[in-house]
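Some chains have been omitted; the remaining ones sit where they do in the full complex.
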């Protein structure tokens, strides 16, 4: 593809030689003369200067040093669009694969694609242009919004509601019953039927092998939380995450891999939880908070919190604790020396 | 449903107006005039007094304030039964779905339900009334007890034995080979064949995407542990848990989400392991122990232990350590001040 053609396809202004021929994309460091690279800001000036790429996506005002480029206010996002042009997705055949099993009363929108061996339960509603890959089980009563995509091996339990343009990755389990039991009068532990289905908002993504549990009508809720486990709009959830019954994840929040939320956690909007972070149950994590990797929140966090550690403390305090911990063996010796000097017994000073 | 009908259906004594019409259930805080709520003890007195629920499940002796109620010695458990009445489960069709693949020599009990595209291997034995959902693979030689239920996407490996009334959630993998290798004489690492199948006791539950590994005959065992990985009776295991080869989980224990047990861990009876807790291999966790969230047990715990932290320490000590840690940066400064006062060099005092 010539750079000028790419400029037209992406509707971006071209500067310099539009006849450069491109056959792929790469990072600044790796790109060769037939590849497109991108620059998002001033800190890449040196890498840009030494890059061998044939053409660039550059932010406005970034000096192009005479090289051919497309101007973009969001160069990484336009690079993403360019990837789609160079690596078009293999189209999934429209219609229902003959090996799929679709309940007679399931409702299928226009141009849906139901893959081999997929199973669509009674009363399910599959929106227009939804793509269901092989080996997906859609339990009875599930609703899937338009243009959503559900990858192979994902399991959507009874009544789950999936928004528009949602991406569900392989092996994700949405709406299995929450982990809630109670004792009968004879002491035997019985399951609370978790009959309140999970809801996932538009434009959200659920990672591979992630689990999001259903809740039940007697489920305790707090503040603005719904009884239903609810994932907001534009939420991005990575692989291997566990979201327990009755949790609520605010719009545009991000949960990285292997995060675990205990029941009724309320995560605000634009929250970022790094890998393996966790929350105790019935905790509220305020909007725009940042929960670091492996951090464990055990109590409510005000909006804009930044925490680390288990149990989590304010980020800067955590840094100081970690630094001080390394000096802890030394500190013990220093205190012993002082005690010696003062003639104080090193035995415990009692409460 | 009228309250009087519900009283009859649940066989619970009615007090007050039995003509109240109910159309659902909710928590004390959320319930409206057509909903049933429940109270488990005295601490809910205020919430009960201000509840708008139309009827209640109340423990004996709890003052009903003139409101219609059913008396229950286990109100939460009876609430669970009421959920079943208001939200009857869609019946799964009995018999074998035409798209299922059942080995000719598999044995199917009475009234089993085998879902679409399920695969039942050679010599498998499926007890009466077992429900197998779509996309379950039952490998050869598996035995499933009466009234068990296996949800879509679960995988039961060769020879696994599942007890009666067991619930296996979606995507769980039972009996994949344990993570055991050894070096050949030429240094190449080879797999030990893990041919000892997993056993799961009656009334246990396995969470979505949980993995429980098979063991092998040379597997080291300790104390009363079996060579086989064995889950006891009434054990409740949440989502995303990993149980390695040769572990034994005692009856009625609880493993919350994302717990990880290394090989040959012996978990006693009525043990509770909170989310993301872990155990090193060959460790015994005594009966009735409580292992806190994210705690890591590295050595044997006597019965009734309560531990937290990684590595785990006694719960109260952990609380004191956490409190002291926050004062660690301050402590460093205080010791430095003392040293100054005494004219002692702050350099490390040596060993």
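Just a few scattered comments:
In order of appearance the chains are A and B, and numbering begins at 1 in each one.
Assume contacts are C-beta pairs under 8 Å (C-beta built on N, C-alpha and C of every residue); 3 or more make two chains touch, one makes a residue touch a chain.
Only a predicted model underlies this, so the values are computations on that prediction, with no experimental measurement involved.
Whole-complex tally (this structure file, single sequence, 2 chains shown): 3 copies.
As a working rule, only the chains that are shown with their structure count from here on.
The distance from the centre of chain A to the centre of chain B, each centre being the mean of the chain's C-alpha atoms, comes to 25 Å. Contacts from chain A toward chain B in the complex involve residues 99, 101, 117, 119, 122, 135, 137, 139-141, 153, 155, 157-158, 171, 173, 176-177, 179, 181-185, 188-193, 195, 209, 211, 213, 216-221, 227, 240, 242, 244, 258, 260, 262, 276, 278, 280, 296, 310-311, 313, 317, 320-321, 323-325, 327-328, 330-331, 333-338, 341-342. By the touch criterion stated above, chain B contacts chain A in their complex at residues 24-27, 29-30, 37-38, 72-74, 76-77, 79-80, 83-84, 87, 89-90, 97, 99, 115-117, 133-135, 151-153, 167, 169-171, 205, 207-209, 234, 236, 238-240, 252, 256-258, 275-276, 293-294, 310, 322, 325-326, 328-329, 331-332, 335, 338-339, 342, 344, 346, 348-351.
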